[in-house]
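Just one protein chain is left out here, and the rest sit where they should.
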Amino acid sequence: MNGLNRILADTVPPPTFWNGVYGSGGLWLKIILAFLIVSVALVFLKDAGPRVRKYVVGGATFLAGAFYVFFYFYPTPLNRQPGEMPQNAGEAVSFWLDDAVPTVGQIANIVAAFLLGLGVYSVFTVHVKRVAKQSADWGFSVVLLLSFFLMVGLGYADWGMKRIAGPKLDDPSNWGIVNYGRSFLFDGLLQNMDAAMFSIISFYILSAAYRAFRIRSIEATILLGSAVIMMIGLLSGFEYGWNHVAHQLPTTGTYAMGELTKWLQDCFQTPSLRAIQWGLGIGTLAMGLRLWLSLEKQGAN
Amino acid sequence: MNISSLGSLVAEDTWQNQYSNTGRFALFFTVVVVAFVLLNIWRAEKGGRQGKDLYIRRIPGLNAIDEAVGRATEMGRPVVMVPGIPSNVDAIVMQALKIFAYVTRVAANFGNPILVCCAYAPVYTVATEMMRDVYQREGLGDKFDPDSVRFISDRQFAFAAGVSGLMLREQAAAVFLMGDFFAESLIFAETANGIGAIQVASSTQNTQTPFFIAACDYVLIGDEFYAASAYLTRQPVLVGSLIGQDWCKMVVGTLVFIGMALNGVQRGFLDRPTISSAMQDGHMKPLDKPHPIGKKETTMAYLFSPQSEPDLAGVNHRGKYPPEELPESDDKVTNWK
Partner (left out) sequence: MADAEPQVVSTGRKGPAIPRPLLYLLLILATATPLFFDNISIPDQPADPAVFDMYAMLMTIPTDRPVLVSSEWTNGTRAESRGAFEALMRILMHRNIKFVLFSIADAQAPPVAVEVIRDLNEERKKHGERPYERWNDWVDVGYYANGEGTAEALAVSVQKAFSGKQDMNPQGESEDVFDSPVLKGVSTLKDVSAFINVTASATDIVYIQRLASKTTFLEFCTGVMGPEAIPYYSSGQTKGLAKGLRSVIDLETLMVTGIPAGGSSRVPAAVPGILPASDPRSKGRGNHYNASLHVAIVLMILMIVIGNVEMYRAKRGAAS
């Protein structure tokens, strides 16, 4: 086997509990088994009462969380090589967990993809009802539905053409009406509307700055002063001139603009942010713990 | 199964790598946090059964919820709730939905319409079920409108445009913005401000909190977001969890002071002392040349930044191949740290 084949052979991941060789009987068996188990579970859940469902949901939640808890606490493999066999039972468990992480991560991707369909259904029902009843501003709902179908249609057509034609379609001179249509909708409209919506923030910041930065109290004055220093620190031209003066002073650069902004950031901003972040982090952990162990009562009572 | 018996089942080097990589202290601290939370949940449940009520300080933003919903009812305008733009159905969005469940309960009892705008399809499904559940528990199941919980878009600014348009068309009287917000936070806040709505906001992204503070009426900063459900419902589990979190924060604060003092002593207040040994490859080894102690060579630095031991195999995957089989390097690698 020459070196290139050896490299290529080594990069193919070996079959694990979580995958199988493409097209093999083992892989098909796993797919069919998973499908059967889920179908039976769905039928069972559909007919089960609320009490049973509560326990099933709690159990599924616990198992899902337990995987990552176990993965966090259990020792991870040291410098694991492809095709390496575990030395003992404990290491076999860590290899099993290691192999499971990408698969478990994919579960959320797959669920999200299916649930996106439900979300699209929600958008549809709202806007189709509006068009049917000719409610106020129903014309915009027509625009939304048309845009949806146009984007999906042109997007898929463009993608399909690129898969067939290959890199030839990287060059716009080879584009047809479908490619131009997709480019117009995505690059021309969607991307620029995204940028335009983001740009609205600049107007709001201007009006919020006019409204919020007032010398009403000592705290507000400190807020105003530090904000102005940070804003000026972004101006390279102003900083260039300021530093030129600051370096002439006997304090030798202590009052350079970069030093002032760094002091504000390091001594005030960063510690405050980290303190809030600690609280949020611990709160997230506690919330996650309550959800995992199903300690939270349902509803708002 | 305790650690020592597990040790015989797992290769020694694997154990070392695990606890060198993640740090014994990090694991220990996680266990401590979990223990504090569970202990205080137990204490609060025990106290709850004995009729004792535990104190939580006043949080103005949460006191304003009833006022906001009442105002919306008087004006005959809906309440808009936005649980942020999550990338997962995680603890943050679940907390936001729990707060919205409370708001929905108040609105349902007042007969006021609600609008929950979701940016993530799984959140939309969870939110629909939670709000439906609230209406059913209040005995108003037939009054629940499934279209009151909507999936708008999962694109950030399409979502921002959709929700802003919704607020303007429906002339919302109360707007609740809670969860993971990013650049669109100011768009929501200013739009709601422009229509004269009361806004109660909280972002777990610290970078957006200043925008909310500048534009919104009430803001829950940081941990107040997680305290909200305990504050509103006074369930023993939630209050106990909150107290456990406070215990953890006190431990963190104590560690900061201890670290400050220890670092000050080790690194010296005026001159930096010279050290002759330092942590190398996970072990304390004598140095070839003693030098003034660096900021990464203190006890606290070693505690919080554990070092991994070098690969026992000695090579990485690409190192198995002779150099002529791999892409060429046309640059000398400078000695960098």
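Should a chain be cited, it is by its letter among A and B, assigned in written order, with residues numbered from 1 in that chain.
Rule of thumb we're sticking to: a residue touches a chain if its C-beta (ideal position, glycine included) is under 8 Å from a C-beta of that chain, and two chains touch if they have at least 3 such contacts.
Keep in mind that what you see is a predicted model, and the values were worked out from it rather than measured.
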| item | value |
| --- | --- |
| Which of A:54, A:129 or A:214 contacts the chain that the document leaves out | A:214 |
| Residue ranges of subunit A at the interface with the undisplayed chain | 7-8, 10-11, 13, 76, 82, 98-99, 101-102, 104-106, 108-109, 112-113, 162-163, 165-168, 170, 186-187, 190-192, 194-195, 197-198, 202-203, 205-207, 209-211, 213-216, 224, 228, 231-240, 243, 256, 258, 265-266, 269-270, 273-274, 277 |
| Interface with the undisplayed chain - residues on subunit B | 21, 87-88, 155-157, 180, 182-183, 192-194, 196-199, 205-207, 215-217, 296, 305, 308, 316-318, 321, 326-331, 333-337 |
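Assume only the chains that are shown with their structure count from here on.
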| item | value |
| --- | --- |
| Whole-Å separation of chain centres (CA-atom averages), subunit A against subunit B | 15 |
| Subunit B-facing residues of subunit A, complex | 3-4, 6-7, 10, 72-79, 81-82, 87-91, 94, 108, 111-112, 115-120, 122-123, 125-126, 129, 136-137, 193-194, 197-198, 200-201, 204-205, 207-209, 211-212, 273, 275-280, 282-291, 295-301 |
| Contact footprint of subunit A on subunit B as seen in their complex | 6, 9-11, 13-19, 21-22, 27, 30, 33-34, 37-38, 41, 88, 90-92, 94-95, 98, 101-102, 104-105, 118, 120-122, 124-125, 130, 133-134, 137, 147, 149-158, 160-161, 169, 183-184, 186-187, 189-190, 204, 206, 209, 211, 213-215, 221-223, 225-227, 232-233, 235, 237-238, 241-242, 244-245, 248-249, 252, 311-313, 316-317, 320-322, 324-325 |
